[in-house]
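The complex appears here without one of its protein chains, the remainder shown in place.
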Amino acid sequence: MSTPTASFRGIIPPMITPLLYKNQLDVEGLERLVEHMLGGGIHGLFILGTTGEAPSLSYALRYELVERVCRQVAGRIPVLVGVTDTSLTESLRLAEKAQKEGAAAVVSAPPYYYAPSQQELIEYYEDLADHMPLPVFLYNMPSHVKVSFEPDTVKAIAQHPNVIGLKDSSGAMVYFHTLIQTIKKENPSFSLLVGPEELTAEAVLFGADGGVNGGANMFPRLYTDLYEAAVRRDIDAILPLQERVMYISNTIYKVGRYGSSYLKGLKCTCSLLGICSDFMASPYHRFRKEERDKVRAVLESMDIPVVNP
Amino acid sequence: MSTPTASFRGIIPPMITPLLYKNQLDVEGLERLVEHMLGGGIHGLFILGTTGEAPSLSYALRYELVERVCRQVAGRIPVLVGVTDTSLTESLRLAEKAQKEGAAAVVSAPPYYYAPSQQELIEYYEDLADHMPLPVFLYNMPSHVKVSFEPDTVKAIAQHPNVIGLKDSSGAMVYFHTLIQTIKKENPSFSLLVGPEELTAEAVLFGADGGVNGGANMFPRLYTDLYEAAVRRDIDAILPLQERVMYISNTIYKVGRYGSSYLKGLKCTCSLLGICSDFMASPYHRFRKEERDKVRAVLESMDIPVVNP
Amino acid sequence: MSTPTASFRGIIPPMITPLLYKNQLDVEGLERLVEHMLGGGIHGLFILGTTGEAPSLSYALRYELVERVCRQVAGRIPVLVGVTDTSLTESLRLAEKAQKEGAAAVVSAPPYYYAPSQQELIEYYEDLADHMPLPVFLYNMPSHVKVSFEPDTVKAIAQHPNVIGLKDSSGAMVYFHTLIQTIKKENPSFSLLVGPEELTAEAVLFGADGGVNGGANMFPRLYTDLYEAAVRRDIDAILPLQERVMYISNTIYKVGRYGSSYLKGLKCTCSLLGICSDFMASPYHRFRKEERDKVRAVLESMDIPVVNP
Partner (left out) sequence: MSTPTASFRGIIPPMITPLLYKNQLDVEGLERLVEHMLGGGIHGLFILGTTGEAPSLSYALRYELVERVCRQVAGRIPVLVGVTDTSLTESLRLAEKAQKEGAAAVVSAPPYYYAPSQQELIEYYEDLADHMPLPVFLYNMPSHVKVSFEPDTVKAIAQHPNVIGLKDSSGAMVYFHTLIQTIKKENPSFSLLVGPEELTAEAVLFGADGGVNGGANMFPRLYTDLYEAAVRRDIDAILPLQERVMYISNTIYKVGRYGSSYLKGLKCTCSLLGICSDFMASPYHRFRKEERDKVRAVLESMDIPVVNP
């Protein structure tokens, strides 16, 4: 058994944000989505991340989402709230709201307009962690924020008692192994989570605490099963699950033309499954009929019933 | 004479935002700064851009700044307000405020968390321009927002009657010449401004309408003189002014270690000149004594009196 | 057991090129190095790759190296020869030499001055594979050659009967999993090897055939043990070996300041172990005393005897 040692562990999906229209939540879809994931055995829920289109949402909508999700989850699992912002003041304001509503932690990627140096990152996070009313997860997301937390930077920031973990969405496994050896070995309660679901199995086998995997919006049980198999070190169980994860990765996430296909495929599938609307916040647009038909064909090839074609 | 043909032309400085402390304007410094630049003959004022640290400021502060600057300028020159945001809803909200306070136009760089494709950029700006209560300047800033407006994209967006110009901060003059030939030639009233002050002279010589030059916060007359010389096509006058611009570029903007040296040097100089505070919004920090002394030495080498060493 | 299915499998070290001086092989060091690795149980040998500084060597030296290594190995294991070149004519000339000397295959990364499009890559490799006198391994190395083989490109090129495998040095495990699912599943005899030694264990667990791992120049047995443990799916055996691999990665390969620290640390260690000279071809230089002392201290911390301090 590879027993994860941190209190934040397992599959913690980065929730998509169901929208009915610009600046309006799909309230019923949101409720169904949360229960759908809880029914699939997820271990936590991360709202207002990249998959949640957080930067595209108005502040009013973000506050409403925090309120609704925290109240619905009602302590069944920990809720983590993304507070990444270019303005530290706005990050802190949102964190106050999250704390008030009962969230368990906040998740913060570096400010993403100006690219800070590593030294500036350390100073930024020491300041942020001092003022945050909730424990802080670092969020490494270089493709979107332009800078990466170097291992020595993580090491420095992780000294702060209010910093409890890191989610790595870089996809760079050499980097992730370095974090396991240099951060996790010294501080086993520091939670190391991996973003790309394609890497959750190997990350957990080598010492990670779990995965923040977008696919769990659609198929939560697949990812919790994969996580449990990795915890048991059961390679025979892992391989067919991994194959299914890769099938999704190479079909549903590749239907569209742009880098945003992952997110569009995810929302489209949730709509086809009858969970929630696939409306997207600007600058993105949901799939049109042609792409939607392709996603439907993928689901049919997987013997997954399409409720809302 | 290279007569600029657009109504927005000349030197339109991207104003730094004087701060006293986190989330608090340096109100007196701000007033001095605006008058200092007006006294130097600037032709417009652009607030809440990259040089203004807009993304780092809270929304409350941004609103206050719009109000104060518009009231102080009081129509003496046009005020342009940066409304770049990852959330279209928040962009529109800020534009409403700008319109209400009497601003002349808004300036918008692409949403900068998710990188839109060129087709998504076109759709985004058609939507944005439809809803903006003020004329829209496009802001090309690939180093910070990860995508560049390709010339064909500019051409498509520029068809919209509410899109009146583009500010290019890419520093890529081949690209800029392409915009001059393909956009400006067809629509002479479309305003083409160049960001890097090192390029204003040549841009105007070849058909640009002016420059959005940060150095004009410190030394407005230098940049308006350079602009006027370029309009007159007076190479003999341009060369010594250009040499001074390059001296500043290679000294004041290169004092620090990071990419942010431009901005830090600018604020430090304004503080040394007694104009306003050099406090910076997170994630940046003002220069410490060592760097400040270097900037002071540069000013002394230029025979510029230092009021506040 | 995860039985590798390709004929090229196991640990196939990318050999460093021992040099005495500019353009002169360290002949005795070379002989010791080859026997050192053979004694450590390696399954093949890859010369004239990135680790071998091939692009920095004169052609005369490359030809001499092919000759010496093939003759010394004398069929004990397969020798793979890097023929990556910006000139297809020179690639083919070197391949003729390799074939004549008894090499088993050639390894080719895309031409690396001009960046070809994916379609141009397909045409390039169809042409190259038609004319190569030996089977061809593709070499994915985007950090050095600027382009990556996209999965669909690999799929197209892999149809050619003379293309027998791919070595991936991208470090991007999501990409590697995609290759496993889309190329390897359809053609089990296609050899998939992973470059970064930090990823060999997980790659083999999920279906790769082995690793082209630079560390095997210094410590061949560590990497062949890790490979065998991964083939047996023996996680208990893997974890301490992986920890040692990561220790090397985070110490020996991080001693210097630049991206080239991996290569310099590798050569320095081989010199400290008394195997061969650490002279480097231009534009690199071997470690000076200060860095060499640091590498020595690392070896001592691992209880590895230093023969040549």
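Order of writing sets the labels: A, B and C. Residues in every chain begin at 1.
Note that contacts are C-beta pairs under 8 Å (C-beta built on N, C-alpha and C of every residue); 3 or more make two chains touch, one makes a residue touch a chain.
Everything numeric here is computed off the predicted structure, so don't read it as measured data.
For the omitted chain, the shown partners it touches in the full complex are B, C.
Of the candidate positions B:5, B:162, B:182 or B:261, contact with the hidden chain is made by B:182.
Check C:63, C:247 or C:284 against the missing chain and you find that the one touching it is C:284.
When you scan B:17, B:213, B:242 or B:277 for touch with the missing chain, the hit is B:242. Only one of B:199, B:222 or B:275 touches the chain withheld from this view, namely B:199. Seen from chain C, the chain kept out of the figure touches residues 22-23, 50, 55-59, 61, 86-90, 93, 110-117, 120-121, 123-124, 127, 144-146, 257-260, 281-285. Take chain B: the residues that touch the chain left off the picture are 2, 151, 171-174, 177-178, 180-182, 196, 198-199, 201-202, 205-206, 233, 235, 239, 242-243, 246-247, 249-250.
The rule we apply is simple: only the chains that are shown with their structure count from here on.
Distance from each chain's C-alpha mean to the overall C-alpha mean is smallest for A. One inter-chain figure worth recording: chain A and chain B are separated by 36 Å, centre to centre, where each centre is the mean of the chain's CA atoms. Chain B and chain C have CA centres that are 50 Å apart.
The multi-chain contact residues of chain A, meaning those touching 2 or more other chains, do not exist; every residue touches at most one other chain.
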